[in-house]
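One structure, pasted below without further comment.
All protein chains but one are shown in place.
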């Protein structure tokens, strides 16, 4: 009987059909999904901070509105994704505790600091761009609620990417100081953006099973290559360069060759040693803890109302 | 890239309806921008700055909650309110700029503190900074939005077509803000002992700044037919607040009012100490790169 279930699950996945919440699924599949979607949700929520850092200082009212709306979108993305984990039996409160206690990860990119307003544009262009490369295939991921959340998120992310690029184009048309700010921001974010695709396939532990379950659809290296191929012409159009002496078109492969990110730095940041790791978690922890009395009060009021309603009935 | 999904089936390809990812269009396109005859345009500009600065500065304060709210849903709600107010500010500063020959950004970023015309209630720190907490923020939002809603409902009849249009558009937004604040006031007032105490403390914190909202400024007095006399709003706003306090089990704070400074307050460009820091942060980048384009 159990074999039947497993067989049906396998067939569904192989047929590229979606697994839905009430379907039987292997424990490993459920656990992998909860971990992956939660990390993704955490990334959206922690990702509010580096850009949120510039809302109060945005240099025009239009940019302030765009940035606030964008950071608000990230909250919405986190919310959709936490909802997807809840279809698998997870609980947002529990996942939030795991995040602030350091028991679950989020994308390491957000442990880098945003130092100028050009960083807002570069995050939109390169970080959201890398996220889109990672996420578009997830719109066809095997788990239905995750795939549907990703469809909406990708749509909004592609809008963010255009906004970011448009900010950079505007800045490049401005003063020399602004152009220098853009190039400086590109220099600081290029390698971390490449690291967003994860370690090289040769060192990635999770890829194989996730590919078989069609949770993941492309390998880290495939996606990284795709991102480089997309980004180089965009950089040329913008008038900036990437800080990689090995970056050049390879006629034979029909792709760009590029250098290797500093994986020691990657692991150092992943393990908590980035400029902002402690700050990001402390910020999230403070919001959660400072909000406890509010959540408690609303729950208490609802409970009182329910009792009053029952009494009246 | 294809995005066919449940959302598209709701509305076809028209997605302006969704909360996220849409642009900002000219909110007042098609509105007559002639100034009414027989009124001092500089007074109109000053009046637009008063109402515009209220919205801009309060929006700046509210957006401090972004990524710091008690729950994700509330983070999104507060950002929506901040965005609404920022939108109102932009329309009003743009209108003032038509008289003054300046852009919305010139007015937001290049005026000094003494030239800002907002009420003190908009600028004080009510949290998430050390000056308050979520309860204080809700107290300010309740008072501010109840007052501004009453004001805008009358401003719809302004002889200035732009002010009338701004009021018409803002009315629905402000009704939503007031409702949001009232819902929370009731929950916090009734919820737990701690939330009751904090909500009451929030009201006490903002109360000294309420009186200023209803003080008629000479510019407002001169602009009869264009501006709303804020003194005329008092009984309506009092009634609204009374109803909310009663539902929330809160008491209306004793009437104290912050003293004026040599007879002046926010509408005269005389602010609290918090204002300098707020502007320093808001204006720093814009002022640091003269000639830059954003």
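A and B label the chains in the order they appear, each numbered from 1.
We adopt the following convention: contacts are C-beta pairs under 8 Å (C-beta built on N, C-alpha and C of every residue); 3 or more make two chains touch, one makes a residue touch a chain.
FYI, contacts and distances are computed from a predicted model.
Choosing from "Monovalent cation/H+ antiporter subunit A", "Phenylacetate-CoA oxygenase subunit PaaB", "Tryptophan synthase alpha chain" or "Putative spermidine/putrescine transport system permease protein", the protein name stored in UniProt for the chain missing from the display reads "Phenylacetate-CoA oxygenase subunit PaaB". Of B:103, B:183 or B:216, it is B:183 that touches the chain left out of the display. Within the set A:59, A:129, A:145 or A:274, the residue that contacts the chain not displayed is A:145. When the whole complex is considered, the residue among A:58, A:79, A:196 or A:281 that touches the unshown chain is A:79.
Taking the whole complex into account, chain A touches the unshown chain at residues 1-2, 5, 18, 20-25, 30, 76, 79-80, 83, 86-89, 91-93, 139-140, 144-145, 147-149, 292, 295-296, 298-302, 305. For chain B, the residues touching the absent chain in the complete assembly are 2, 4-7, 9-11, 16-19, 22, 71-74, 76-77, 80, 172, 176, 179-180, 183, 187, 192.
Convention: only the chains that are shown with their structure count from here on.
One inter-chain figure worth recording: chain A and chain B are separated by 33 Å, centre to centre, where each centre is the mean of the chain's CA atoms. Residue ranges on chain A touching chain B, taken from their complex, read 45, 48-49, 52, 55-66, 68-69, 71-73, 75-76, 78-79, 82, 117, 136, 139, 148, 151-152, 154-156, 158-160, 167, 170-171, 173-175, 177-178, 283-284, 286-287, 290-301, 304. Those residues of chain B whose C-beta lies close enough to touch chain A in the complex are 1, 3, 5-7, 19-22, 24, 56, 60, 63-64, 66-76, 79-80, 82-83, 86-87, 89-90, 93, 104-105, 108-109, 128, 133-135, 186-188, 190-192, 194-195, 198, 281-282, 284-286, 289, 291-294.
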